[in-house]
Every structure is written in C-alpha cells, then in structure tokens.
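For this depiction, one protein chain was excluded, whereas all remaining protein chains were kept in their positions.
Chain IDs A and B follow the sequence of writing; residue 1 opens each chain.
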Amino acid sequence: MELGLTANDWLLAAPFLWLAGAGVLVLIWDAVRPQPLAEGIVSWIGLGLAAVACLPILEAVRTEPVEAFSGMLSVNVPVIVLAILCLGAAAFCGIVAWRSLLPYEGGRHTTAFWTLLLFSTFGMVLTLWANHMATLFLGVECLSLPLYVLVALRRDQSDSIEAGLKYFLLGAFASGFMAFGMAMVYAATGDMSPAAISAAAEGSSLGVFGVALLLIALLFKVAAVPFHLWVADVYQGAPTPVTALMATGTKAATVAALLRWAPGGELMGPQSWAMLGCLTLLIGNLTALNQSNLKRMLALSGVAHVGILLFAFAARAAAETAEATSQIGDTLGYYLVAYGLAATAAFGALELLERRVGHSESASLQGIARRQPLLAGVLCIALLSLAGFPLTAGFLAKYFVFVEMIRHGLSSWAVIGILLTLFGFAYYLKALVTLFMQEPPEERPSLWRPDWVATMALLVPTVLSVVFGVWPKAIQL
Amino acid sequence: METPWLWLIPLLPFLGTLLNALLHAGVLRRRQQERDLMAPAVAVPERLAGWIGTGAVALSFLVAVAAFLRLKALPVDERVLTATLAPWIQAGSLDLSWTLSIDPLNAAMMLVVTGVGALIHLYSIGYMHGDKGFCKYFSYLNLFVGMMLMLILSESLLGLFLGWEGVGLCSYLLIGFWYEDGEKADAARKAFIVNRIGDFGFLIGMFLLYWGGGGSLNMSDINAAASQGAFSEGLATLAGLCLFLGCCGKSAQIPLYVWLPDAMAGPTPVSALIHAATMVTSGIYLVARLGDFFAFAPGVLPVIACVGAATALFAATIGIAQRDIKKVLAYSTVSQLGYMFLGLGVGAFTGAVFHLITHAFFKALLFLGAGSVIHAMHHQQDMFKMGGLRDRIPITYKTMLIGAFALAGVPLFSGFFSKDLILFETATGHTSPWLLWLVGAGGAALTATYTGRLLALTFYGEARFDPQKTKVHESPRTMTLPLMVLAVLSIAGGLLGIPFIMHPLADWLDPVVGQATLEVRGEHHPAHGLEIALLLVGSAIAIGFLSFGLRHYRRSPEEQRSRADQATGLLRWLANAWFVDALYALLVTTPLKILAILSATVDVFFVDGTVNWVARRSRATGNDVRRMQSGGANDYALWFSLGAVVIVVGLLAGTR
Partner (left out) sequence: MLATYAPLLAWLALVLAFVVGILALTAWIGRPQAATGKGDPYECGMIPRGDARHRFSVHYYLVAVLFILFDVEALFLILWALKARSLGLVGLVEVGLFLAVLAVGWLHIWRRGGLEWDR
C-alpha cells in the first residue's frame, strides 16, 4: 500500500510513532488488565526506542537540516540533541516517580501518569521539530495539556491542585494569544512557515501584531519576565518528578521553539532582547534570593537562566551571517542541555529529600551532607552547575553565551549579565551552606528507605554535568 | 613511539591511593560505630593497606622497568616513548593533551622514584605499624608517587606543573601527618607557603616561555625553540631565573631552603622519600630536562652555579652543629642538592643527574637508618642522648655506615664518584672555576666532618641513656630489608660512572643533555692529569675529615654536649642555622603581618561594609519584588496583560 510518505517522513515520524504507540498500548493494557509494572516498562521501552530512533536522524542531519511532511517538520543537530534530552528527562521522571508518585492512592493514577508523560513528551518533540504553525500549535498544546493534569496529579494536596489550575488558566490564556497571533500572521502573509515571521515583520501592522502575540505566548511558555509569575507556584505545587520534567523538557522544547519562531533583528533589535533578558535575569535572581522553599528557589533560578538565554537571543538579533546565527543556535542548545542536566539532578535530589523530610523547605537540607553524602554530592554539583561554577557544564554554558554577546558587540550587556550572574551565586551558596554546614535541629526518626534506583539515576545527569563541563565537545552539537 | 601502557606507571599508584582511601573510610566508619576515635587501624585493614600501597608502587616499578627495556632496545637517536590519553586544553594556539613521554633522562628518574619508592613503602609497613592513620598514610604516600610520576613523565610544562603542585600537596599532608601537634602542623604550613613563592616564579616563567617562544608548553618544543634562537635573550634570562626560583622552592636552595629542615616533622620514611630522594630533586630534573633552554638563556647557569655552591657550603656549616639526627640529615640534603645545582650550573648535566641518583640511594638509606635508630630509641632524636648503639642494632649500624661513607665521599662508594665528577667539572668550567671548586671542596670537608660526628655520637662510645628504661631493639624485617637493598645500591651506584673505566650513565643521557653540555662547556678537552689530581684531593678530604669527625666526637661526647648546651659564639650561630629564620621573620613576616592587619581593617570597614550594604539592599529589593508573586492567578494574568501591551506597543512602534 502506497501511503505517499517519503523516506524522510518515515525517518522523522519514527520517534512519534514509538511514543504514541507506547501511550496507546498503556491505555489498552490498563483497559484489559491493569498491571502497573508492565505499564512502566512499556513506557520506558517506548521512550528508549524513541531515543534510539533519534540517532539515525542525528546522523542524517550532520551535513544539512532534514525536512519532512512537505516542510511541516524540520530538524537540525541541536534540535535532535534537545529531543534526546527531553526523552531522557521523561524517563528520569518516571524512575524518580516510581516509588513516590505512582503508589499514591493505591496506584490508581499509574496509567494516567504514564500516558500523560508519553503524550507530553510527544508534544515536546513535536514542538522542537515543528516547522509549520499548525504543527507548532499542536506540539505546544500536546505538551501542555497532559502537563496540566500531571501537575495536579496529587489530588490530596491543595498545592498540587492549585498549581494545576493556575497553570491551566494562564496556559489557556497564552494559547489564545498564540492561536490568534498565528491567524493574523497568516492573514498578513498567507504563509505559516517560520519564513512568515520575518515576512510579517516587514509588512503590515497586522502581521507585526500577529508576530507580537505569538512572541508573547512563547515568552509565557519559557517563563520570561513579566510572564513568569506562574512558574514559582506551579513548580512548587507540582509533584517534584513532574517539576524536574518541566524544568528540563518543557524548557528545552519551548526555548528551541522560541528560537525558531521569534522575530529576528529586523523587528526586535538586540537592545530590546538584551533588555528583556536583563529584566528576566534581575527579577528572577531578586525573587529567588529570599525564598525559603527550595523548589520555589530553583523555579525562580530557572527564570534567571531564561534571562541568560534571552541574552543569547540578543546576540542572535545582532548576528549578521547565517553561520554566526547557527553558532548561536548551538550555544543555546548547549546551554539548555547544561541547564537541563543540572535541573534534573537538583529536582531529583530534592524529591528524595522531600520523601525523607516531608517538605522542601531549605531546612530539609540540614545535616544531609553527613547522613547522605552521595545525595549531598549530587545536589552540590547540580547547584554549582546551576550557579555556573567552573568545571561544570553550567559554567561553560554561561561562558559561551557571554562570548557570543561580546563577539556581536554587546559587551556592556555582557558585563551586566556577568555581574547579575555572580549576584545569583548568593542563593545557591546559601543552600550549599545549609547543606554542608548546618546541623539538623534534632535526630529524626529514620523511617526512610533509600531508593537506590533513583539515586543511581541521579548520578547520570550529575556525572554528565561534570563531563560536559570539562569536555564540552562530547555533546557534539 | 606510541606506547599506551605507559599510563599504567602513574595510574597504578593512583589506584592504590583510591583503594587505601576507601580502606581509611572503612576504618573511620568502624571507629564511629565503636565510638572509639583513637583506635588504631586494626590488623586486617592495616596489613591490606600496607601491601596494597607497596604492591601498587612495586608493580609500577616493574612496568617502568619494562618501559626502560623497550626504550633501551630502540636506536640511540630515537629513544622516546610517548603515550597520549586524551586532549586536555585546546584554546587558541594552546594545544595540550594528556601525554606522557619517556626519554633517557626521565626514564632514569622514573626508575629511581618507583624503585626507591617501593622500598620506602615496604619500610613504612614496619615503621608506621599501629598508627591510627595507617591507611591514610599509605593513601597519601601512593598519591605522592603518582604525582611525582606525573611530574617526571609529563610532556608538557603544564602537566609537569600539575605534578609539581601535586607533590607539594602530598608533602604538606605528610609533613603535617600528625597534625594534632601544633608544631608539626606549622611546619607543614611553612613548607607549603615557602613553596608558593617558588611556584609563583614557576608560573611566571611558564607564561613567559609560552608568550615569548612560539606558543607551546611542550618541553621538547621549548628546547627546540631555544636551540633555534626563537627567544630573545632578555626574555630567556628572565624566564630562566623565574623557573629557577621555582626550583629553589621545591629543591630547597638559598633563599627558600628554610622549609626543608622543618619538614622533618613528618614521619621518617616520608623524609626519606619526599624530602631526600625524590621530590626535592624535581628542580634538578626540571633544569636538566630544559637543558637546551637553560644553556641558551644567558647568565642563568652562572647564577644557578653560584646559588648551588653557596647552598652546599652554607647548609653544611649548619649541619655540623645540629643535635637532632634528622636535622643533620636535612641540612645535609640541602647541601647535597646545592652540589647538584652547582653541577647543572657549570654544565655538568650528567654529573648532576648522577649525583641525584646516588644521593637518592644513600640519603634514603641514611634517613631510613635514622628512622630505624629513632624507632629503636622510642622516638628519641637527640644524638647526645644516644651512643653505643653499634652492637645493639647491628644491621642498622652496618647499613648506615655504608650510607655515611657514600655521603662523605669515601673512595669506591657511589657518592665519591658522583661528587668528584661535579667538582672536577666545576674546576674545568667557565664560571670562576677555582673559587667555586674551593667552595665545593670546603663543603665536602664539612660534609665528611658532620657525617663522622653523626656516626660517632650515635653508634660509638658509651650509651648516654638508661638501657634499663629504654629497651633498644633491632627493627623488623620489613624495615631492615630495604636498608640492605639500599646499602647495596649505595655501593653499586658508583658503577654508573667510574672515571677512565666506564660511564654508562653519561652515554645513556647523551641524547638528552649532550647538546646542552656541548653548548655550555664547548668541546671536551681531556685533562687526565688534573682529574687524577682532583680525585686524590677528594679522597684525602673525605677520609681525613671523616676520621677527624669520628675521632673528635667519639673521644669527648660529654664535653661536646655541654658545649652544645651552652652554645656560645660561633656554635650558637651554627646551632641556630645562622638565625635565618629570625631574619626572615623580621624582614618578611613582620611587614606582611602589619600589612595583613591594615588590609583586614580596610576589609572589615570598607569592603565588608559595601558588600553587606549591597546584600541588605538586594534582600530588601528581593522582598519588594516578591510581592509580584502574590499567588493570585488573576494578578498573574494582569501582569501578563501589561507585559503583552508593552510588547505589542513596542513592536508596533518599532516598525513605524
């Protein structure tokens, strides 16, 4: 039977087929005979096969970007690497959730968790690869809708439900902006490919209006100031494994989408981007400074990271050659990988701590260095990488961004950025001081069983953070 | 020739470090469980740690021997083995990789380090028996050997510097091994800080070399660049002097030698391994390895020669008035290192390396022997409280006698050949030959004297302690075996170069240092008559002054003791090491302390004040900004809308 699909179509469709197939299989399994372990295994296999399916694509795009489905999807190297990161984050989320989130309420939500996880990952990959506004919208919605539910999965905790509702309301608000913006860009240019953005930017004010709305929606998704306010509440309220997924996968997918769909220098100059980045970095850091809850603190630190990513957008707006632009794309990709690894490790470690102490206030770190040296080490490396300490991937990521800024004549912004980054060290170090130098108030009963599988899984992003920090070429962007 | 397994040589000791560290962690955990923090590292982990540590270094020695044989099988002018593990730093024109390379020079060093190292590890099993930090000790000692091998085998100057700092760290850790004793901790700190001054010079020198000489930190490239005249003369001199400052720190030369005598606070095997045989010779190794460069840099080698000669004499004078057996040996080490630098300075690279090797044998032997004496005397180190140990610890006595003969330069012992080679080359060199020779010969006379004094006070005469209270006993087999091996080496070491008969070491090193020697000394002019004359003079000095020392102190130890107790006149100056420490305290430490107090004041009031103000302000601002985060979804939507308006208006305005 001739389905009219080209070889490239099949190549790029393969990861989606595995993800969706696994999701549907889990649903059927649950309908026929509920079996939590089997559902988990099927999901992991699906994620793994999707990642394996990404490898031939990575080989294919080494030379030039690959398009499929008449240009609805288009991929290049950083996008594939980020897709693998998203798949890894989802698998990690499953491992960490295995002993905490899944058994809750007698395991009633296992199926929901796995299918939603798979579909959300599906959305992330689609968002990354979308080269058409329709696929972008589908991707973003497919990413967000399952997440709204995942965030609210702990129905016994008001925080969780509140976070889910807030995320949903504001997300729907942003989706409206996105759809409306796309419609207007289409009305102005008759085109729905990324080229339409620059065409609209140069054309009528209708098109500019549309580009602005699309930009606003994407800025909401990546959590740039002033659209970042949901982040703290949602990250804090969500079950921590889901937070880890959001910090890594969602952020990577949406920032990459912003890179593809944001207006370039002709509409929004480097100064505007840099100002937006600076504001995001400043407010993220300032708000994080006084947080007593670690998840909240890390959420806001993520906002500060978006600020630095926006600095890279400023450099891109200033870049003149296609080569320089693609170089900045690689820089962004490296940054997202570095941030994603550190955030995954940090939230994963917090999840394990939370299980032990019952909350994620910063006091939960007291005395961990002595009782759980491995966990403390993981958290320490993750926080140092987030702070941008040398010999971690986080340091090199920031370094590369600032180098790009200086190269494209944004030295003064780079200096401001570096100062603000150093300023951000304050709250990471505060957490480290609590971790290593403070004693717990009293001896806590040790009812806690160590989760060795999750702890070992934590080591993967931690070790990679150091490896990529010493040997950045290993990512091969 | 690419030989990947060379990496085994440094990696085996590192593996030992890791295993012993794990053992130590196990011991610590058990102590915590048993709530007995002072419990010794009990039998099983102790035995295991000792054999792991010794075995790792011994295996490394075997691999080193294999590498040596492989190297020897190659044709003379192709004798280089390399092993590249991975790229390290690639930034701009700087291209460094993790590369080991073995040429005849560092092959010799490598054999000494692993061979003597293995013997000293074996010795330590007996010496450290029952210490509560036994596993930790072996972990540090293995780390030291690994780092030392990195220092020796690295192809790049930066890799060498990594090892250089690594052995410095191990030295610090081991000098202060018994850190509960404040004095020992202070000694460790002193060693570390004094070495920082030298390392500062090293770093500056390294930057100058990179900056001024074609942008490479590989030592073969630097030598090649120097041979082709890529450096300007002024820069080469400056870089050479800076590197030599680094060598002064690590190899304890004037003015930075002061840390080495204090470093005797560490366990005695440590003194033998680190502060006599290996680490302190790395300065000599560096100068020899960069021989072509130093030969080119004008004015540097004469400075090295003068500093070396001055140190050789100066330290020997101090050695003659010390009461602590280890202090005598420490000043003797400083003095002997001075000879090696003297040799380098006059272009006798082979002579310097020859003396380095023989010194490694006989000084390690002497230190280990001293350790055995101290062990036997229950940690008594004052020689005036010993005496008459000759029959009580016969093996130690006999082996130490051999070591002492080698040190004093008694004919046919190894030290005789190496020291006289240096003195002969000095006398035929270009830099004020006879003055330097006189200084060197004077130092040799003093060396023989204090060696005789050490033997006389320790082993001969009556026992000046209560034999009932202090039960003297010979050390266990693990300690005497290394002594015997080293004693054999102290005699046989001379076979590496016997005048007129055989000089295998010189032939072996020729591909590495031949060019530099030729550059400094010009064509070789045989002067057999002079050489024979100097050999005879050297023998006379050694035998004469050694027997003088032996007789003088053997006869009247009590009188000497009372003189030492009163310490008047010259003796007082000698016993207090010419008051150099006090001078440094006055000239360097006091001004620094005043500066420190001043800057502390500025820091507290000005810098801290500013920083605290910024911190307070930002916390307050953070609190203000946090209000944005009200928690109400409608507030968020409001901010969202405001932001949306700003962006839409901004973009629309931008297109107008």
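In the analysis below, a residue touches a chain if its C-beta (ideal position, glycine included) is under 8 Å from a C-beta of that chain, and two chains touch if they have at least 3 such contacts.
This is a predicted model, so every value here is computed, not measured.
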Omitted chain - touching chains that are shown: A
Contact partner of the left-out chain, one of A:30, A:162 or A:330: A:30
Contacts of chain A with the absent chain, listed as residue ranges: 1-4, 20, 24, 27-28, 30-32, 111
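By definition in this document, only the chains that are shown with their structure count from here on.
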Distance between chain centroids, defined by C-alpha means - chain A, chain B (Å): 51
Chain B partner contacts - residues on chain A that touch it in the complex: 165-166, 169-170, 173-174, 177, 201, 205, 208-209, 211-213, 215-216, 219-220, 225-227, 229-230, 232-233, 263, 267-269, 272, 283, 286-291, 423, 426
Chain B residues touching chain A - in the complex, by the definition given at the top: 615, 618-619, 621-623, 625-626, 628-629, 631, 633, 635-637, 639-640, 642-644, 647-648, 650-652, 654-655
